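Heads up, one of the protein chains got dropped from this complex, but the rest are sitting where they should.
Labels for the chains are A, B and C, by order of writing; each one numbers its residues from 1.
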Amino acid sequence: MFRVPAEPSGPLSDAWRHCVGTGRIELALRRDHQDSLKLLQREIGFRYIRGHGLLSDGMGVYRPYEWQGTRRVRHSFTYVDQVVDAYLELGIRPFLELGFMPAELASGEQTVFWWHGNVTPPRDIGEWADLVRATLTHLIDRYGLDEVRTWPVEVWNEPNLPDFWQGADEKAYHRLYEVTAGVVKEVDASLQVGGPAISPGADAWLDRFAEFAEQRDVPVDFVSKHAYTSGPAQHVPFGVHQTLEPAQHLLDQFATPRERLKGTRLAELPVHITEFNSSYRPDNPVHDTAFHAAYLAPVLARGGDHVDSFSYWTFSDMFEEAGPPTALFHGGFGLLTHRQVKKPTYHLYAFMARMGPDLLTRGADHLVTRHPDGRVTVLAWAPVDASGQTPGPSRHRLRLSVPVRGAQEAFARRSVVDEEHGNARIAWQRMGSPRSPGPHQVDVLHEAAEPGRQHLRLPVEDDRAVLDLTLARHEITLVEVTPVVEEAPEWWDERRLLGTGPR
Amino acid sequence: MFRVPAEPSGPLSDAWRHCVGTGRIELALRRDHQDSLKLLQREIGFRYIRGHGLLSDGMGVYRPYEWQGTRRVRHSFTYVDQVVDAYLELGIRPFLELGFMPAELASGEQTVFWWHGNVTPPRDIGEWADLVRATLTHLIDRYGLDEVRTWPVEVWNEPNLPDFWQGADEKAYHRLYEVTAGVVKEVDASLQVGGPAISPGADAWLDRFAEFAEQRDVPVDFVSKHAYTSGPAQHVPFGVHQTLEPAQHLLDQFATPRERLKGTRLAELPVHITEFNSSYRPDNPVHDTAFHAAYLAPVLARGGDHVDSFSYWTFSDMFEEAGPPTALFHGGFGLLTHRQVKKPTYHLYAFMARMGPDLLTRGADHLVTRHPDGRVTVLAWAPVDASGQTPGPSRHRLRLSVPVRGAQEAFARRSVVDEEHGNARIAWQRMGSPRSPGPHQVDVLHEAAEPGRQHLRLPVEDDRAVLDLTLARHEITLVEVTPVVEEAPEWWDERRLLGTGPR
Amino acid sequence: MFRVPAEPSGPLSDAWRHCVGTGRIELALRRDHQDSLKLLQREIGFRYIRGHGLLSDGMGVYRPYEWQGTRRVRHSFTYVDQVVDAYLELGIRPFLELGFMPAELASGEQTVFWWHGNVTPPRDIGEWADLVRATLTHLIDRYGLDEVRTWPVEVWNEPNLPDFWQGADEKAYHRLYEVTAGVVKEVDASLQVGGPAISPGADAWLDRFAEFAEQRDVPVDFVSKHAYTSGPAQHVPFGVHQTLEPAQHLLDQFATPRERLKGTRLAELPVHITEFNSSYRPDNPVHDTAFHAAYLAPVLARGGDHVDSFSYWTFSDMFEEAGPPTALFHGGFGLLTHRQVKKPTYHLYAFMARMGPDLLTRGADHLVTRHPDGRVTVLAWAPVDASGQTPGPSRHRLRLSVPVRGAQEAFARRSVVDEEHGNARIAWQRMGSPRSPGPHQVDVLHEAAEPGRQHLRLPVEDDRAVLDLTLARHEITLVEVTPVVEEAPEWWDERRLLGTGPR
Partner (left out) sequence: MFRVPAEPSGPLSDAWRHCVGTGRIELALRRDHQDSLKLLQREIGFRYIRGHGLLSDGMGVYRPYEWQGTRRVRHSFTYVDQVVDAYLELGIRPFLELGFMPAELASGEQTVFWWHGNVTPPRDIGEWADLVRATLTHLIDRYGLDEVRTWPVEVWNEPNLPDFWQGADEKAYHRLYEVTAGVVKEVDASLQVGGPAISPGADAWLDRFAEFAEQRDVPVDFVSKHAYTSGPAQHVPFGVHQTLEPAQHLLDQFATPRERLKGTRLAELPVHITEFNSSYRPDNPVHDTAFHAAYLAPVLARGGDHVDSFSYWTFSDMFEEAGPPTALFHGGFGLLTHRQVKKPTYHLYAFMARMGPDLLTRGADHLVTRHPDGRVTVLAWAPVDASGQTPGPSRHRLRLSVPVRGAQEAFARRSVVDEEHGNARIAWQRMGSPRSPGPHQVDVLHEAAEPGRQHLRLPVEDDRAVLDLTLARHEITLVEVTPVVEEAPEWWDERRLLGTGPR
């Protein structure tokens, strides 16, 4: 039995909730997206949101025209403003990613995704600079400098991959970065700019980014990269299978920027993992499983040791990189499906959001915190077999002695997500995997997505209660332990109540 | 194993949802009351609502004044209109009960309840007639005759009890009834008027009411009485204990009006049980239990055999006959506590509301219906020991073969309410019985009030699936069985998904 | 003075509210669109909504894939269902328009609009038939046959224009129509199918459509065409100017189908004007003006004489045929701008929605109706000069004697929209024409968009009140006249109130 310390070792990092990913920005105009974000913010509460395509054609920002024989450009923020207004109304701020290229400003025709994001350098770097300048100036005019200076500005996305940046041309990226960062600082020196937003396995780009920044004296306010653990995609129609590395590999990937940048000018900067997940595919059903929540639990518990933020990619299945989804559960990145059905990994985040600010202890299968009101909160998770060789252990036992001050008994509220609880995809399969469920089916799925619940009275001895937890396969469990203040009157005898009599 | 017929024997009566009781009408001005009613109407959907005190002082209807030396009366409907507007907005209609007496129109000072409803005859029967006339005329002006003629008008409440009608003076009641019914018909002959709204154990009043109506040729459009099964109150502070008769006694009480009135002029009239419950006390915790839901289940299943409606007294704990409640769970009549925590009996009603319109079969422990879309719905309940001698059986088994057409498998959704599920009072006790729970505690109670859920795939053979149900102590359970249309694609192999591998 | 008859000549046609247009269907996923539609339905209440692109790529319906070496097609209704669910939730039904062509089913690459709707015939007519069949079958499965058979199915849009149908190939359209209509009736014979959805000035297509339908015995349940009155576009950046024909030309265009189809098999069919407006351009500021409301008023008053419906194109400026709007007021078709600012023409529709069901009289500048409760409603409008030669008369006087039964005085509520009232574009210009107004500015615009209001007491003589109305330039005005029931008490002397004293 593990004895949880009665006093905190420090604050619980909230790098896990600093930022979350979204499909292309334009989707934020949609009601389903906003409904999901509203739920997310009420129950979890992220601080920033990041997605692609702020400057892509769908947002209608870059608008060339002719007047009196001359070509000009109108910068238009009709949709940008609707998106940002919606974000702020929902209590979340944009983590700006500048990209992709407006078709009419692009130097080439290469695009990425079903929605055709253009990934070529600007045809005219001056017009790109104008576009960035106009965008930031407009945002400051509308939202105020105090607000906008809290919004990080990241230059492009995964330029190290030829799919995302023509030819993965590193020099061209550095040039884009330099011009962009220059404009950002010209608009206001207090704005924060960073990059290089690289995909996993390209850490050498960090070294060269640091070198470039130093040599050219280019402003860099934060460093960003991405982290994923999946192997190559084995395709089936509208889906893939992939192997995964153990979850520890995510923490290892988080750790490299600080390690590699030691001694460079970028050494002390904030590090943001601006995307992470297990699989990088929006059609891998692993995202929809209880396995996935248990797999990521230790990452959320420890990620803040290594970085300032790690941003789950993405909060909603309203996502179109591989086209509009053709079934409710389709392996999307989302914490929520369309129509706001919660996945197990949603609950992992919601459980984290119920942890207290003071860290009591962490272990291989648990995280324990305390709230100012004395409530002790335990997040526990079952070990998973990421290799796919076995389904993982069917039972996992965990005993904790937790501190309970000033009471003779404790109240414990346990919330369970596993194969049978808080697991709508399983119910959906039992229903027949309806691709576009009707209203009655959606009601059942919302119900099936709720965690299992137990409410218990525990004895307290020597200011301690014992939690003897048996976790099912792939279970994540949250236990909140509260000292009991007994208000039942002395005269009440429950045994006199009908149905409770002599047994 | 019981073989449920594949074809319906007829429609399921909905006498159970025809009407529901409320605390004094004035409480309908309150937000908590309206929030509860909104929830109730969304999930259950009653047609009518009935409560005391429409004409009592708190509603401010009867307002005498002097002008130029003469006494006059102003009839004022400020609150009546706010209440009725709220009802109609929430999709429920008033079942009007005319009473109690405005203090300034009363002939005496006797009152009932913490809120002092005056129970004496009018000082001036002409002014009473004016009051009734003005009220009905106003309602017709505001809501239209087509609407108001659907609202039954009941004269007074339990005049056979001296607490509710001074001296339980039967002649005086008949006189009040005659004048009132006359005014009602004078306002519009199509309005429906009835009585005598007697308490249990006074059926002889029915005989004399019939005789009186016949002799005096008094209009009667429906007959009403009340039904309760509790014995005398054994008081503790802010609470009581009582014995209960078996639930069958409620059905027996429902049956008497039709039996006794055979051969009289009232024989063919609608019969409304305008109040029923187990205990008639608003401070008996039996109302808050799973026992109570299982106790009443057979009554809801069969009550419609005997009467046109039987109205649960009452939908909300926002009720003040014994004063404002001093603890969240206090044995109130409500299906809902203050702050909308659902009690087990709420779920009994919500389960009934999910039954289909076609009755397939009924038994001692089950009711089976079908929806137009083929869904078969089973309500099952455990037997209870109403004597209090034992807690009742800890397990009850039930096997049903239910018809499932046109599918090889069925999806079953089971919802469970028993001692451990859908039972917020138990969680509340484990919490320490907090009299006025804080927001966090209320959240836990809302969660604890949700039924347990299971979602299963069942095999179908010969167009039948077998439900093998084991019910816990005091369980009521709802099972909805739907034929499965399988949409999972042929290429999908769940075993390749991580975490599901070779076991 | 015109003496309005006291008795109705018949019912007021509601062809004006039968249907309304929307930008491409996909936009219905957006919150701004849904917010606007919600407002529209609350205050106006259309029955059907029609837009382009149901089958275009953005809706993600047609999804070819390969499995085991074979090409197949998955039909996916993720977005279709979200759109239709939203419509039905808002109390409006789809008027289905089948089009445009999925890129992967298209025979060519020609597209229309900023959003690239493919306008070429199907590469494989069998796959098109499959697509139509799958779509209708799915809708019936989800929404029920009783519901879907109320949804008209129109084949394609403006096939007589080469921009909308490759080469404006009439034979190819007839072939598409024949195959499509055949599939529709094969799915269910009670579904309603129609066409040819032609643009103005192509009525000869109607003759040939009738001939074709007769010769080939092709099902046609309704006939559709469009009507606009604008001349050629004179472009400026992000805008156009155009001349307009007098509004009567719209009524003339409405009238032609019944005239031309006399004697054909299509003679008795419903005629739907599935699009109409003044200008066919989404960037002509005339749509935003009070002039426009006054111009269309007689069309709404009389359109129902000629057709079963005439559908305003479109209800919202959330519309992208010429790209995302670059300024709040930009000449869009919408009754509402982005962010729900009401335009004068919105009020014309809202005024029509407040007219009574009984038509008392119509004139060149007025329409008078009565409600069942006796309220008489007058819509009056100023004459406009559509030629642009003059701004139109600055004053227009109108005197009506309207029937008021059973009262000595009447209450008149007048709502005014003209250059200074209910005219947000004018306020917006005075503000500086902010392209993307901030929250404070949007508040001002919502306020400026409200009509002017007057509330008057009128004398009644011989059951008549006189309305002496002076209309300002481009005014539309609604007057509701209600008999007064005086409830002020006899003892009240207003002159004793401070501030009202001896004058």
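Operating definition for what follows: a residue touches a chain if its C-beta (ideal position, glycine included) is under 8 Å from a C-beta of that chain, and two chains touch if they have at least 3 such contacts.
Small disclaimer: the values here were computed from a predicted structure and weren't measured.
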Contacting the left-out chain in the complete assembly, out of C:119, C:322, C:384 or C:417: C:384
Contact partner of the left-out chain, one of B:6, B:29 or B:353: B:29
Chain not shown: contacting residue from C:148, C:290, C:307 or C:322: C:290
Residues of chain C (touch criterion as defined above) contacting the omitted chain: 236-239, 241, 243-244, 285-286, 289-291, 327, 384-386, 388-392, 409, 411, 413, 426-427, 429-435, 444, 447-448, 450, 453, 455-457, 473-474, 482, 484-489, 491-492, 494, 496-503
Touching residues on chain B - with respect to the absent chain: 29-32, 34, 59-60, 63, 65-67, 74, 76-79, 81-82, 85-86, 138, 142, 236-238, 323-328, 338-339, 435-436, 438-439
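Just so it is clear, only the chains that are shown with their structure count from here on.
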Most remote chain, CA-based centroid, reference being chain A: B
Averaged-CA centre spacing for the pair chain B and chain A, given as whole angstrom: 47
Residue list for chain B, restricted to those that touch at least two other chains: 491
